[in-house]
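Encoded as structure tokens, the structure appears first; notes follow it.
A single protein chain has been omitted from the complex, and every remaining protein chain is retained in its original position.
== chain A ==
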Amino acid sequence: AYPIPDSSPLLQFGGQVRQRYLYTDDDQDTEAHLEIREDGTVVGAAHRSPESLLELKALKPGVIQILGVKASRFLCQQPDGALYGSPHFDPEACSFRELLLEDGYNVYQSEAHGLPLRLPQKDSPNQDATSWGPVRFLPMPGLLHEPQDQAGFLPPEPPDVGSSDPLSMVEPLQGRSPSYAS
């Protein structure tokens, strides 16, 4: 009988690694994915990007570290809640407790300070947002190779539901001639 690959008992403590995008739609007018850039800034990006692909690794039950795959930086939090990407892992600043909510979303809290993970606000006029509740993140599976769209079929653009013309019917400019497009 051949051994099962990686069946050595010494590997049992290797730890579980998940590749995920952290998606949130709280407190923002648009959806956002958590993105760790190579200069260490942490922002919310409307669309997925290589910078928003994260590696979630369990440190101990319920506690994880979050690594930006592209930037090779750990997600860390200052005592005041500000987020930054660090090339080195600091257990105090970069460990997060993962709390599972009943609706499938998660809340991440700093293990040391108990502050919730929250994307930076962009001049939010709604000052009551901070008391609304913790920011929820939905871990979306991260695919290493996005499958290409099927030729000839494009998914429709999401409608702009904040507009009286959500399907962009009114075009401000005259359409270009196909004859000029070559």
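What we mean here is this: a residue touches a chain if its C-beta (ideal position, glycine included) is under 8 Å from a C-beta of that chain, and two chains touch if they have at least 3 such contacts; residues count from 1.
Criterion: contacts and distances are computed from a predicted model.
Visitor: Just go with whichever of "GPI mannosyltransferase 1", "Queuine tRNA-ribosyltransferase accessory subunit 2", "18S rRNA (Guanine-N(7))-methyltransferase RID2-like" or "Beta-klotho" UniProt uses as the name of the absent chain.
Guide: The missing chain's protein name, per its UniProt entry, is "Beta-klotho".
Visitor: Pick out the residues on chain A that sit against the missing chain.
Guide: Chain A touches the missing chain through residues 23, 25-31, 101-104, 128, 131-133, 138, 140-141, 147, 150-156, 158-159, 161-162, 164-182.
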